[in-house]
Every structure is written in C-alpha cells, then in structure tokens.
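Read the structure below first, then the notes.
Partial view: only certain chains, each at its native spot in the assembly.
As written, the chain order gives the labels A and B, with residue 1 at the start of each chain.
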Amino acid sequence: MDDYERGFEQFKQMVGDDRIDDLISRFKSICPDFEREVISVVGGRIWTRQGIDLKTRSLCSISILAALGRDSALKLNLEMAFNNGATLEEIFEALFQVAVYAGFPAAWDALSKLEEVLAEIDD
Amino acid sequence: MDDYERGFEQFKQMVGDDRIDDLISRFKSICPDFEREVISVVGGRIWTRQGIDLKTRSLCSISILAALGRDSALKLNLEMAFNNGATLEEIFEALFQVAVYAGFPAAWDALSKLEEVLAEIDD
C-alpha cells in the first residue's frame, strides 16, 4: 500500500465506513490535490505511526486544535476520538489542560463543538 | 489541604524534590500573587484531577504548548513528562500530531526545546 491507501484505510477506520466517502468528497470538491495530501500525509504518514495508541493520539490532536481554535478539524477529531476509544471524561480532561495552558475560552469553544458532535451522534 | 497545598504537592511530585523550590521562587520573585495562582489553579485544581493518567495529561499539555509556541512552559512540561512516565518516543508522537495540525515549524521548535531538556538531564 502507498501513503494514500494507508491514509484512506486509517481514516476509514477512524470515521467509520458510512462517513468516509462524505469526508473524502468534502476535501475533494474544491481541490483534489489537497485531498490527496491530507489523506496521504495526515492519514497515511502520521496517524498510522506506532508509539502511542490511537486514543492518546486523538487526545493530543484535540488539545492542539482546541488551543488553536481550528473548529472544523476539531469537530472531525472529536468524532474520531470516540471511535478511537476515548470516553467523554477523557476528552474533558484534555480540555481542562487547554483551559489553563491556552485560556478558558479555548476550552469553552471546544466544549461547544463537542456538544454539537454529541447531538449529531444522538440523531 | 487547600488548593495551594494540593498544587504544591502535585508540582513537587512532577518536577522532583530538588527542583520544586527553584520553580516556586522563579514564579514568586516578580509577582507572589501569580505564584499562588499558578500553584493553586494549574497545580491544585487541574493537575490533581482524575480521569486521565498523568502521562496522558503531560502529552496533551506538551501538544498545546508546542502548538502555541510557549517555550518556558513547554520546557517545564517536557521535564515533568519524563517524571510522569512518558518515554521519548511518546513525546515524539505527540509532536508529530503538532507537525500536521499546527505546522512542522511548531514541532521543530519543540524538538529544540526537548534537546535542551535532554542535555540538562544528562548533566
């Protein structure tokens, strides 16, 4: 498998079979080259690495994206975190570190995104 | 124990008995109130929480601080991460998430800080 194929399989596992096509086409619609790089680099070269489990990798990613206020990627990573085995409580704890190290508003905004994700899962 | 005492014990465990007085006086020298808030809030109210282990909490904190480029706090958190049981490899993996989600330069700068921390531990 090449980087793209590894990345595709990795993301499929993390977003679920029924969501992967949506995700891919959302990336592809405007700039196909960008979709290829995201899947190959972020998915194929980085998320497939060993050394920490997927749950910890998810909690680190959520921490980064909440600190930087990158809302779309944060939302996707919150969804993937549940598939990677993170519990709601573990996500809360990552966001408490965000509160003191990046400011309470960064954590608050991330909790709003989390609320949206939970509402969509409920539907 | 009140928040300050809990925070003091928590930081003492994480930076080591021989480093805690240095850390405290560095915070205290310019603004004693700030030292009290850092120890009480960051240490006493947040780092003492349950829900994720200290190693994961360290990896999330490193991810946040690397993404934001907060160098002094990053250095302190790299030191604490080793005391909290993180391996070099696990820190690397957190920084790979930083590379793709906050940009490669954020991860590169964090690796430079890590190099400094490792050199000091060697001494």
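As a working rule, a residue touches a chain if its C-beta (ideal position, glycine included) is under 8 Å from a C-beta of that chain, and two chains touch if they have at least 3 such contacts.
What you are looking at is a predicted structure, and each value in this text was computed from that prediction instead of being measured.
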Starting from the 2 chains in place, I would like the total count of identical chains in the complete complex. 6
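To be clear about the criterion, only the chains that are shown with their structure count from here on.
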Here the gap between chain A and chain B, centre to centre from mean Cα coordinates and rounded to Å, is 24
Complex contact set, residues of chain A against chain B: 41-42, 46, 49, 51-52, 56-57, 59-61, 63-68, 70, 73, 89-90, 92-94, 96-102
